[in-house]
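Note that one protein chain is taken out, while the other chains of the complex remain in position.
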Amino acid sequence: MSTDTATADMHTEHDPHATNTGISNTKLAMWLFLGTECLLFGGLISTYLLYKTRGNGKTLPTDIFDIPFTSVSSFVLLMSSLTMVLALSSLQRGDVERSRGWLLTTAMLGSVFIGGQVYEFTSFYREGIGYTTNPASSAFFTLTGFHGIHVSLGILMLMSLVVASVQGRLKPQNAETVEIIGLYWHFVDIVWIFIFTVIYLIPAE
Amino acid sequence: MSETAAVEHADDHADDHPSDVEYIKIALILAAITGVEVFTYFESVLDWGAFLIPSLMVMMVVKFWLVARIFMHLQADGPILSRLFGGGIMLAVVVYIIALLAFNFF
Partner (left out) sequence: MATSEEPLALKSGQADIAERPLGVMTRPQGGNGWRDWLSSVDHKKIGIMYGVAAMFFFVVGGIEALLLRTQLAFPEQGFLSPQLYNELFTMHGVTMVFLFIMPLAAAFANYLIPLQIGARDVAFPRLNALSFWTWVSGAIFLNSSWLVGGGGADCGWFCYSPNSGITFSPTHGVDFYAIGLLIAGIASLVSAVNLIVTVLNMRAPGMSLFRMPVLTWMLLVTQFLLAFALPVITVALFLLIFDRVFDSQFFDPEAGADPLLWQHLFWIFGHPEVYIIILPSFGIISEIIPTFSRKPIFGYSFMVFSGIAIGFMGWGVWAHHMFVSGIGPISVLAFSLSTMFIAVPTGVKILNWLATMWGGKLRFTTPMLFAVGTVAMFTIGGLSGVTHSLAPADTQQTDTYYIVAHFHYVIFGGGVLGLMGGAYFWWPKVFGYMLNETRGKIQFWLMLVGFNLTFGPMHVLGLQGMSRRIDTYSEGFGFDFWNLVATLGSYLIAISVAYFFYNTVRSRKEAVDLPPPGPDPWDARSLEWMLPSPTPEHNFDVVPTIESQDEWWHRKYGYDEDHNVIRVATIEEAAQKGDAVGVHLPSPSFWPLVLAVGMPLIGYGVIFNLWLCVLGGLLTGGAIYAWVLEPVDDPDAGHGHDDDHTDDDDDDGDTVAVGADDSAGDA
């Protein structure tokens, strides 16, 4: 009955990569976490959808969207997904310098996106929509604000990777770390794909 | 699934990764779709009518699919990941649609 051998134990014990699914713990955890984030953003999106026409007599976000502007910042974020995946593939190929460059580029593109968000928020404020103006505005700013915070945390992580790379601590064998942060980054981009369509492009009835 | 399996090391699966050129192609497709989406905004050029919202939804799903399957590598990774993430998305969509229905949103 007992086939528990020392070999079996050592195999499990000393191969820290061995997992039942064949996928590393961290990667599995990140995907699961991203799955849960869908519920978070879904709640915020639904709240906005419910409230988007409730202006309480004041301006609605849909009245003052600047679609061309938002399109540009959406495009920027989309392209940052490309640079992210290029950062990963260059690190996997062993090109540490190039991956550092792509990581930095991704962080820069993300910052441009955030800059665009800040500009959009301040111009909305000047046009009469603040956070507390009406249910629609509260919902809009909360949704895009949460997204922006997620992007900002992503930029922080990317810059940490850049610093680590400069210090020589980000090597090809650490590609999975870049991959996992990349997953987070792509997810944040995907959320924006949803937000751009559902909130900005679909016209108010 | 009951036996331990070695994790895919990056170098073992170099063949499964799309090349940089392929990534750039996908990015161009994404950019093109975004262009079409923005184009719909200028309704004076083309009257989308009742096709507008379905078209936008389709384009959104296609962009999501490309990013998730290719950039996030779900295509090549084990199905468990697609199930975990897909499960989360489906649950969110179903639950929140039911909630919005309860609000007579549609």
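Chains here go by letter, A and B, matching the order in which they are written, and residues are numbered from 1 within each.
Throughout what follows, contacts are C-beta pairs under 8 Å (C-beta built on N, C-alpha and C of every residue); 3 or more make two chains touch, one makes a residue touch a chain.
Only a predicted model underlies this, so the values are computations on that prediction, with no experimental measurement involved.
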Given A:Thr106, A:Ser138 or A:Thr197, the residue that touches the chain left out of view is A:Ser138
If the hidden chain were put back, which of A:Thr59, A:Ser111 or A:Asn174 would touch it?
A:Asn174
Of the residues in subunit A, which ones touch the absent chain?
1-6, 8-9, 12-14, 16-21, 23-26, 28-29, 32-33, 35-37, 39-40, 43-44, 47, 50-51, 54-56, 131-135, 137-139, 142, 160-161, 164, 169-171, 173-174, 176-177, 180
Over the whole complex, note the residues of subunit B touching the chain we left out.
1-4, 80, 88, 91, 94-95, 98-99, 101-104
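As a working rule, only the chains that are shown with their structure count from here on.
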Flag every residue of subunit B that touches subunit A in the complex, lowest number first.
1-11, 14, 17, 19-20, 23-24, 26-27, 30-31, 34, 37-38, 40-41, 52-53, 56-57, 59-60, 63-64, 67-68, 71-73, 77-78, 80-81, 84-89, 91-93, 95-96, 99-100, 103, 105
Per the touch rule above, subunit A residues touching subunit B in the complex are 11-12, 15, 17-24, 27-28, 31-32, 34-39, 41-43, 45-46, 49-50, 67-68, 71, 74-75, 78-79, 81-82, 84-86, 89-90, 92, 172, 175-176, 179, 182-183, 186-187, 189-190, 193-194, 196-198, 201-203
